[in-house]
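Since the structure comes first, as structure tokens, the remarks are kept for the end.
A single protein chain has been omitted from the complex, and every remaining protein chain is retained in its original position.
Letters are used for the chains, namely A and B, taken in the order the chains are written, and counting of residues starts over at 1 for each.
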Amino acid sequence: MNGLIWGLIIALIALGLSLIFGVMGIVNMAHGDLYMVGAVLAFYLFPLLGNFWLALLVVPLIIAVIAAPIERFVLRPYEGHHAVTMIATVGISFILQQAALATYGGIPKKMPDPWEVSFNLFGVSYPGYRFLIAGISIVILAAIWIFLYRTSYGVLIRASIQDQDMAAAMGIDVNKVLVGTFVLGSVLAAIGGVLAAPITQVFYLMGNDVALLAFIVVIIGGLGSLGGTLVAALSLCSLEGVLSAVLNPTQSKAAIFVVMIIILMIRPRGLFGEPEH
Amino acid sequence: MERKGMVTRFALVSLVVLAILGVVLPSGARSLVVQIMIFSIFAMGYDICLGYTNQCSLGHSMFFGAGAYGAILSVMSFKLGLIPALGVALLVGFLFSFLLGLICVRLSEAYFVIVTAIISAVFHLLAMDMTWLTGGDDGLSATIPPISQRISQLSLYNPYVNYYFVFFFLLMSYLVLTRMIGAPLGRIFISIRENPRRAHFLGYNVTRYKLVAFVLSGIFGALSGALYAMTLRYASADYFSFYWSVLPIVWCLIGGTGTLAGCWLGVALMSLFQYYVSAWFTHYLLLFGILILIILKVSRRGMLGYLTGRGTR
Partner (left out) sequence: MKKWAGAFIIGLLIMAGAGFSGDALAQAKKTPIKIGVVADKTGGLAAYGYSHEKTIRAAVAKINRDGGISGRQVELYVEDTESKPSVGALKFRKLVETYGVDFVLDSNSSGVAVACAPVAKELKVIYMPSADASELWGDKGNRYVFPACSSVSQETKAAARYAVKNIGKKWVTVVVNYAWGWANEQEFTRFIKQDGGTVLASIRVPLGTSDWLPYLKGKLPKEAEAVYFANFGSDFLSFIRDLYAVRPDVKKLGAVYALSGQDIKKLGPAAEGAYCMTPYPTMLEGLTTKSNKAFRELINVDPEGKEIGTGVRFVLAFNWAMWEAPFELKAAIEKSGWQGKQDTPKLIQALEGMSFKNDVEFPLGDLTIRAEDHLPSVGMYVERIVNGDLKVVSHVPAADVTYPPLVNHSKEGF
């Protein structure tokens, strides 16, 4: 069950990555660190604002202020040069990590529970806020779905994923789409961090564990497919939990990787990926 | 081409300087330069992959670690001499890169990046787990035999011997790779980088050549891993970690992709930063991150690209 909750958070992060990856073609090595920044901000904002849920609103604003200039001044100049952009994001990753270490410090700290209620399910006691986190994740995922598939902005983004040159030729202001997408993707990662902060410990390197998993989910689910990302995130996280019941931890992690590779061999575009045009 | 001439001149001058530094430098700086030379071999090999055939692999830590363990285990468990141990490491590197290449080289760009990263992560996991073989992340330390059993003074424990031993391999690697790039093979690589579809239509089996480039870069990655393990007398599962996959890309891009010797600048810069700046500013990586952004902003082709091309494309 916890695998599902964690899967929802990973889905949020992976979705952000999929948007950045899909629209901008960027392998964003700093994506995990944006997740970390979200968690660190939540850690500071919670006692400041007295309300965890307010943090959920404030953090996206702060992240937008950080992310927009990054896109405009660091990433956009290297458009089309994927290796260069990737290394630029590595530089940003260094900066974010060391900034967190210098301010927040090197000691992993725990956030207080946002909701101190427990439920008893199937003989096991669950903290209440886990359900809240799951609920919020689902709400946000639904909101993103509506945004992408039911609004005109969403159409713009999806068109850019499909074919950027065509989109530009059709008069879409690609620059605005790029900034918007990057900000949206980063905000999703940061919100993932805010939601994860009460469940895990906040540490300046916490992004590293999440980043690779998010990339895997994006690839397996298929670039640019929201549904694919969701399915991949939930199934991978639950699968690991199931496997660990029979295999030892190393074997189950290796098994997950092998499953992934097999999926990619059979369907090189991912489970729900768009076919190459 | 003027640019190529400048790069060659830079490389030759660097090699001469390195040859002299071995005797001139104080011991601390000498150890640092040995590390720079070892990493330069790694970076050159990686440049074949990234700079010459545009394959951005995130899995090269696998070859680095495989080479390191190939050498250390040969010395420890099979009691091989130093040169045979290096030979084993190269063989292991070849096998790993051949197998990984077979799986990955045909994948399209973004997928190639991620899948190499994933497979490399699997090996990291296995290396951490199989402590009976690798020592896990605590690692294995070994006594290194002398280069030749007859001349026991010729041992890596002599800092000068260690330096020139590594220098020899840097020199050899540079000569071999330059020869290859100068040959028709190199030109095919470049044409694949510039326009794979056209290369395909010209009758070249693009995948096969990409595989060749990939395997080459893997072999040199393994060589540098082996030299690293021999110099440190230590190997650990940490050598398979993602860190060692990211470093070659940073080195090449900062120094200059597609130049073979340009990456030496990237290696030198990062190593000097880590060695000296970390002493007065713990968070030197923050400065280095800013430096990366500045360098890339000034010239997409890295430092050497800028110096030789004056920024023109």
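The definition used in the following text is that a contact is a pair of C-beta atoms (placed from the backbone, for glycine too) under 8 Å apart; a residue touches a chain by one contact, two chains touch by 3 or more.
From a predicted model like this one, the values you see are computed outputs, not experimental measurements.
Of the options A:Trp6, A:Phe21, A:Phe182 or A:Phe215, the residue whose C-beta touches the omitted chain is A:Trp6. By the touch rule set out above, subunit B reaches the unshown chain at residues 26-32, 35, 128-129, 131, 135-139, 141, 143, 157, 228, 232-234, 236, 238-239, 243, 274-275, 278-279, 282-283, 285. In the full complex, the hidden chain is touched by subunit A at residues 1-3, 6, 98, 101, 105-110, 112, 124-127, 199-201, 203-205, 209, 241-242, 244-245, 248-250, 253.
Convention: only the chains that are shown with their structure count from here on.
Here subunit A touches subunit B in the complex through residues 21, 25, 27, 29, 74, 77-78, 81-84, 86-88, 90-95, 97-99, 101-102, 208, 212, 215-216, 218-219, 223, 250, 253-254, 257-258, 260-261, 264-265, 268, 276, going by the rule given at the top.
Put simply, subunit B touches subunit A in their complex at residues 50, 54, 56, 103, 107-111, 113-115, 117-119, 121-122, 125-126, 128-129, 242, 246, 249-250, 253-254, 257, 283, 285-286, 288-293, 296-297, 300.
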